[in-house]
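Note that one protein chain of the assembly has been removed; the remaining protein chains are unaltered in position.
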Amino acid sequence: MIKISVKTAKKREVVDITDQVNEEIEKLEIKDGICNLFLTHTTAALTTADLDPGTDQDYLAAFEKMVPKLNYKHPHDPGHTPDHISSALIGTSLTVPVEHGKLILGTWQKVVLIEFDGPRERQIVLQFS
Amino acid sequence: MIKISVKTAKKREVVDITDQVNEEIEKLEIKDGICNLFLTHTTAALTTADLDPGTDQDYLAAFEKMVPKLNYKHPHDPGHTPDHISSALIGTSLTVPVEHGKLILGTWQKVVLIEFDGPRERQIVLQFS
Partner (left out) sequence: MIKISVKTAKKREVVDITDQVNEEIEKLEIKDGICNLFLTHTTAALTTADLDPGTDQDYLAAFEKMVPKLNYKHPHDPGHTPDHISSALIGTSLTVPVEHGKLILGTWQKVVLIEFDGPRERQIVLQFS
């Protein structure tokens, strides 16, 4: 088990973490297996995405539009509630296969962290089985 | 592999199952590893969430608003269809790391079962690797 940090630079951002995860796989000399990623936060998410130029903005625009802005009850900061909803909906755990020392992904597929309340330093736990 | 039951008390409810899962980890004397949770139902979901007081109602209100009420074709009870949509969208499998005999979670992060069609007794399969 290792823990990696991802520094996000904006309030809302899609960060491609594929290369960072592959570098850890290389350092640990893992050749084949299963890579489990878990994000220990409630206003960010992990998923896979197509990241053609501009597409990161498309994901953020769509999530912003989909998650309703209601009269939320959150005691400290109800304005954060849509960020919590997006995180719970997209998810914080992801399991990706590893082969020949790299994540197996589709041609256009990337592993991404979606930041909804940055900039922050986010922690991801990586485990291999 | 063990199976645990979660009794839900309301039609729609966010249930914090973190302590219940941690108790099973303690009983099984698992120190470090990966905890896989799988929910064997189609009108409930598993995810991680922030559970400040009142926030459970925020999640339910948001999902209720997001999932459209269309003229659904479900043969027995089309009124249940939004519950099925929410379950498929949020998901029924979750993988969380374990360290020092406990789930690794963020400060405000909880493992939750979201009930969309209770009250019921829900089954979760727990596996460790």
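We just call them A and B in the order they show up, numbering each chain from 1.
Operating definition for what follows: a contact is a pair of C-beta atoms (placed from the backbone, for glycine too) under 8 Å apart; a residue touches a chain by one contact, two chains touch by 3 or more.
Since the model is a prediction, treat every value here as computed from it, not as a measurement.
A.B. asks: Please identify which residue in A:V21, A:A44, A:L94 or A:I124 touches the non-displayed chain.
C.D. replies: Here the residue in touch with the unshown chain is A:L94.
A.B. asks: Tell me which stretches of chain A touch the chain missing from the display.
C.D. replies: The list for chain A reads 32-34, 47-50, 52-55, 57-59, 61-63, 65-66, 89-91, 94-97, 99, 104-106, 108-109, 112, 129.
A.B. asks: What residues on chain B make contact with the chain left out of this view?
C.D. replies: 1, 36, 38, 40-43, 66-68, 70, 72-76, 78, 81-82, 84-85, 87-89, 91-93, 95, 123, 125, 127, 129
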